[in-house]
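Left out: one protein chain. Kept in place: all the others.
And then subunit A:
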Amino acid sequence: EDAVLPAPQNISILSTNMKHFLTWSPVIIQGETVRYSVEFQGEYEREYANESWIPTCECSLITATVCNITEDISATVAYNLRVRTVVGARRSEWGTLKGFFNRITTSLTPPLTKVIADGYHLLVELEDMGPAFQFCVLYWKKGQEDRMQQKVVKEVGSVVHLDTMEAGPDYCVKAQTYVEAINRSSNFSQTQCVRAQGGTSMWL
């Protein structure tokens, strides 16, 4: 009689910047191709749909031990997640993530920023992190931290114009992300300072 297929172990979530991945340890069975299937269950399913489970968008019968569940975690509620092993027609028991996952707990990293002095224009280039992200950019004349100015950037496209600089002083810039769906912000990026130099770009 076929040995019982072991369920996946060490199931965990990696969630950074609203991208969510479920990972687990590989199940090794000599001479066999081991596959995995992942399912999720939102709060609605637990409370109103007989605790039903839904197959994930991308991870049915996969061989990898990581699954991108970002598409499936599309509401700010507590989700259950589970994965099982599949070899041919044989299925293991489900391995279930310990505890719920709510996207509100995603870790938010500061945005990659590039500050540019284009002649007398203070510009910033922001990393495109996806539609869920806005940016708060702070900029100030060095030494005048009490007169910091702020610009909220909702759509990241091209370079953002912050200010027209005077010749001489340094101008400093830092930025953080803001995710409306979970009402949270990242830490600020490293401060970068530049100075206007006639018509040429100048880094400090």
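Basically, a residue touches a chain if its C-beta (ideal position, glycine included) is under 8 Å from a C-beta of that chain, and two chains touch if they have at least 3 such contacts; residues count from 1.
Criterion: contacts and distances are computed from a predicted model.
Protein name for the hidden chain, per its UniProt entry and selected from "RNA polymerase II subunit A C-terminal domain phosphatase", "39S ribosomal protein L20, mitochondrial", "Interleukin family protein" or "RING-type domain-containing protein": "Interleukin family protein". When the whole complex is considered, the residue among A:Leu14, A:Ala75, A:Leu112 or A:Val159 that touches the unshown chain is A:Ala75. Within the complete assembly, residues 42-45, 47-49, 54-57, 71-72, 74-77, 131-134, 154-155, 179-181, 183 of subunit A touch the chain that is not shown.
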